[in-house]
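The complex is shown incomplete by one protein chain, all other protein chains being positioned as in the whole.
Should a chain be cited, it is by its letter among A and B, assigned in written order, with residues numbered from 1 in that chain.
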Amino acid sequence: MSALLEVRDLTTHFFTRAGAVKAVDGVSFDVAEGEVVGLVGESGSGKSVTGLSILGLIDPPGRIVSGSVKLSGQELVGLAPAKLRALRGQRLAMVFQDPMSVLNPVLTIATQMRLALEAHERVSNEAARTRSIEALTAVRIPDAAQRLDAYPHQFSGGMRQRVAIAIALLHRPALIVCDEPTTALDVSIQAQILTEMRGLVRDLGMALIWISHDLATVSSLASRIMVMYAGRIIEEGPTAAVLRSPRHPYSRGLLQSLPSRAEPGRDLAQIPGSTPSLLRLPEGCSFRPRCGEKTDVCLRMPEIERHGARAFRCHHPLAAEVP
Amino acid sequence: MLGFVIQRLLQAFVVMMVISFLVFLGVYAIGNPIDVLISPDADQRIREMVIRQYGLDLPLWQQYLGFLQRLVAGDFGRSFVFNMPVLELILSRLPATLELTLAAVLGATLLGVPLGMYAGYKPDGIASKLIMGLSILGFSVPTFWVGLVLIFTFAVILGWLPAGGRGDTVALFGVEWSFLTLDGLRHLFLPALNLALFKLAMMIRLARAGTREMMLTDTVKFARAAGESEWTILSRHVLRLIAIPLVTVFGLEFSSTLAFAVVTETIFSWPGIGKLIIDSISSLDRPVMVAYLMLVAFLFIMINFLVDIAYAALDPRLRVRRA
Partner (left out) sequence: MDQPLWRIWAEFRENRVAVGALVVVAAIALIALLAPLIAPQNPYDLASLVLMDARRPPGFVGSGGYMHILGTDAQGRDLFSAILYGLRISIQIGVAAGTVALVLGAVLGTSAAYFGGRIEAFIMRIVDLQLSFPAILLALTLSALLGKGMTQLVAALVTAQYAYFARTAHGAASVERSKEYVEAALSTPLPAYTVVFRHILPNCLPPLIVVATVQIANSIALEATLSFLGLGLPPTEPSLGMLIANGFQYMLSGRYWISIYPGIALIVLIVAINLVGDQVRDQLNPRLKR
């Protein structure tokens, strides 16, 4: 049975005056139905652009240069705009980072939800209101019926994000892409939303791609993790396994830089150097300048190696722990 | 909302008082009030009569009270040139100017906003560049020049439309309006077009700039992610969002158009208050000048007030703050 989402060699570049920014450079992965996958990386790794590319929301001067994105076997790259629009919101949905900039400040929640509904169905005002109230209640917004006629600025940050999630869920899409949805929120709210997302995903059987720079949040939600660096996936595998024994030096660096409750007071480890500019990527492996394991062979771009459920892109992968 | 309206009303009132005081100072305290009240070549006996009648030998604050009293009663003196009460004179000319200004502003907005939005939606298209090029011309070319060219082309060379004057009028609510007759429309067309061009160019540029900015926001991305059509996005989201700055400009530009009517009325011999003021300046008909200033100030304050209210009505965020 083929996966719900199949991404093959997705390449998205931004053509600026200074040159071509290779935001996403040959990314491939699958997402099965109902699966929760985490896409982790620093800023500039290309994770957001990957999400946007899947939904076809790349604005000029960016463009999907090559590759394929298939949803239930249907090719999305190069699909006619009208057909793509029909899929967005209905089979595919996206939640963004900053809920204040995402909701229209001059329209009521009711209006915005109705617009999202009417994008795919004909609904009467009555029916629209009922469904909107249902959706708001499902994301735990109290007094949904009254809140419906409020404006976005009358909600707190966490509430707004729930509204955005509610809108995304209106048509029960098969796949939702969440781009750093909790990064802009307080830590306590983060935890709440994570829990609710877990419940929603389970109840509705949706597939979820959770994009974040924060390994901690991702690991509590996702069953599988993909790590991105400089526009490429450099490691992939079941969450627990990747956390316990990362194979790529970068993944290890990420894990080590997390504060750990087990060792309070320890200096936070850092990965030396900084992420490369996507305009001038280093020769060969993009991580080479910062890697402690590098040798000359790293001047050649490593290919992805797959071993069962694990995959990594490295000439000198770290030793696999014996489980 | 009511509190907001009342607050603004009070502010408007205060400003009116300040302006009346300034005008009073300028005319009665600094200038010679006699010059404003009677013609310079009246004999001594009449002068003394006027001094007594208007209390010009009384202390200044009593004169100010008298001035205010007369203002409220609508007594602005008599025009030297026309020998009729100034208020009556101005009111008889006002409909012509209002007609012209409204036609121009409405035309400019109804045409300019859609054109500008289109240019902002597809900023790199040929149509967009053409629209922008034309708008630069409309913006730069002084109104009087356009008027000349229009008269030259349509009246002198082509002979399609009259070169000046107002057409036949029909009484509505006791006031004479010319747009209700065909002949009136023929006469109204060129001056309204002339007056509108500048506004049109401005509206186009504003709508384009606003639309271009809006199309790059997350709000639009999110709406697209929900599958809303481009038409919905433009008409329900973008239009509503750019309406705020546009309305402000619309209001301010209404005042400015009213002022610019001075030029158009001169060229087209349109019998409005604009032509009246120019004639008064050259013939030193001071009562008319003073009254014109006061009335125009009053109009502007009223327009500002209405714009403030409209602004609050359009942007719900403003209703909460005490501005």
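Keep in mind that, in the parts below, a residue touches a chain if its C-beta (ideal position, glycine included) is under 8 Å from a C-beta of that chain, and two chains touch if they have at least 3 such contacts.
Computed from a prediction, not measured in an experiment: that's the story for all the values here.
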*If the hidden chain were put back, which of B:6, B:25 or B:148 would touch it?*
B:148
_Residue, one of B:185, B:281 or B:310, that touches the chain absent here_ = B:281
*Option from B:113, B:262 or B:291 whose C-beta touches the chain left out*: B:262
*asked:* Using the document's definition of touch, tell me which of B:78, B:187, B:212 or B:237 contacts the absent chain.
replied: B:212
*Since one chain isn't shown, list which residues of chain B touch it in the complete complex.*
15, 136-137, 139-145, 148-149, 151-152, 156, 163, 212-213, 216, 252, 255-256, 258-260, 262-263, 266-267, 277-278, 281-282, 289, 293, 296-297, 300, 304
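Please note the rule applied: only the chains that are shown with their structure count from here on.
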*Determine the centre-to-centre distance between chain A and chain B, using the mean Cα coordinates as centres, and give it in whole Å.*
53
_Of all residues in chain B, those that touch chain A in their complex_ = 216-219, 221-229, 232, 236-237, 240-241, 244, 314-317, 320
_Complex interface listing, chain A residues touching chain B_ = 52, 55, 57, 59, 85-90, 92-94, 96, 98, 101-107, 111, 115-116, 118-120, 151, 153, 164, 167-168, 170
